[in-house]
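Omission of a single protein chain aside, the complex is shown with its protein chains in their original locations.
Up next is chain A:
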Amino acid sequence: MHKHLLLGVEAIGQGAIDGGMSGVYAYPGTPSTEITEYIQENELAIERQLHSKWSANEKTAYETALGMSYAGKRTMACMKHVGLNVAADAFINSAITGVNGGFVLTVADDPSMHSSQNEQDSRYYGQFAMIPVLEPSNQQEAYDMAREGFALSEETGVPVMLRITTRLAHSRAGVEYKPVLDENQLSMPQDPRQFVLLPAIARRRYKSLLDKQASFVKLSEASKYNQYTDAADKSMGIVCCGISYNYLMENYPDEACPYPVLKISQYPLPEKQLKKMEAECDSILVLEEGYPLVEEQLKGYFAGGTPIKGRLDGTLPRDGELNPDLVAKALGKETYVGIQVPSVVANRPPALCQGCGHQDAYEAMNEVLADYGKGRVFSDIGCYTLGALPPYETINSCVDMGASITMAKGAADAGLIPAVAVIGDSTFAHSGITGLLDAVNEKSNITVVISDNESVSMTGGQDSSAYGKIESICEGLGVDPAHIHVIVPLKKNHAELVKLFREELEYEGVSVIIPRRECIQRASRRKRNISRHANH
């Protein structure tokens, strides 16, 4: 059968389309972004007019997907791990409302923090919400689980989480497609009160969620994705979750693994298989990408009995992603290292592109802030976060989406005046607006710089949902129009930028400065596309 070379994230996009999904809702975030991009460009998705436009943030994405599920259609929400923090309120409650049309939440975790502030493990969220979690070990399973996840959600009556990590998200392999399923017809929930979480109804629905838990375990025990492979050497049993299964197999290229292996790709944990392993093996080694979730559970299950090895007892590192070498060491195998890296090799951290407008904004800010002293610039998530590094070193914080404006307000409340916020256009739309409203209501003495490159750039130049609306949003929130300024960040405007920053830092109240120039990467892509179309 023909195989298609797909990234793990693309396999999920294709699987969702083939599974009869009617709409995807997402906010860009590495390593989840390409799922939605894939659907946006897919021919069948375009022909079926599947929804695939970006949402303003993960919470709006999740809630909109829930609305589509309410109306009986199959839907997917996609986000990176920290995005689920933003959507957590809707997510946890949606386990209690349950679904009508099948609902798959794809969450992409980023162990080792390649492009993130933390490496939180979304499987805890799945456990917290008490819903089934799928964790593919390869691209084919990613495709299959996305395609079949809607049916699992409809069967169980709750949203299903599809959890992946960076390595699977951004690795390519051949994937075989399966037949394309029809979309669901529009249909109302059978119980008109299903989605009304008034306390009396919520209590009843919560009990029904609790009642389902045993059946979720049964589903895991019977799942084709959870495989028990027996072997002769019972001195150790190995539990491997998701992609860690591959790292185990890599260590036995020409032979079968001598120990019994339980591959887990569907949660809650399959109790029957785990109990068998505990009864038959002298110890259990747990391989999992992320936090030691399974290891902790097993330590509880088998308290005082079978020794459990993994990230908690030092057999594997407590943090960071796994790889075949770390797993080899945990198995007591010899590992090989080539030649050491010569000392002449220097680090090459990411940096703002040459000619990026954020650079001009930071140069002007640095000149003005030199008169006030360091440590008063609160920033946010985006390319401009690189302004924390040399040569600029302008900003002093990066915590979560939108925290620049609110932290600047808090610091100003404490007496740090002037306090400055630097936020991008898309991050402002995502989570900056409500913080600015707080500041306006209290006439806080802060200067907000919305460094506008008309794009969600760090994730590859997606459309920003506040495009063309930023001044009117600020005015609508009550910022004095005399203190909303738009300026083009270019070298030739440096003196003007400096003058503007100086004036607004001195103004006692909320001011907004919008340095606006299109992201140079997006501009060059746009020009290339125009010339390509012109050639044909």
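Keep this in mind: a contact is a pair of C-beta atoms (placed from the backbone, for glycine too) under 8 Å apart; a residue touches a chain by one contact, two chains touch by 3 or more; residues count from 1.
The working rule: contacts and distances are computed from a predicted model.
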Protein name as given in UniProt for the chain not displayed, "Indolepyruvate oxidoreductase", "ABC transporter permease", "Xanthine dehydrogenase YagT iron-sulfur-binding subunit" or "Alanine/glycine:cation symporter family protein": "Indolepyruvate oxidoreductase"
Option touching the unshown chain, where A:M249, A:L312, A:A388 or A:I417 are the choices: A:M249
Which residue of A:M145, A:L331, A:L352 or A:V479 touches the chain not shown here: A:L352
Option from A:P179, A:P199, A:G304 or A:P342 whose C-beta touches the chain left out: A:P342
Residue numbers in chain A that touch the chain omitted from display: 3, 5, 7, 30-31, 33-34, 114-115, 167-168, 170-174, 243, 246-250, 253, 323-325, 328, 335-342, 344-353, 383, 386, 390-391, 458-460, 532, 535
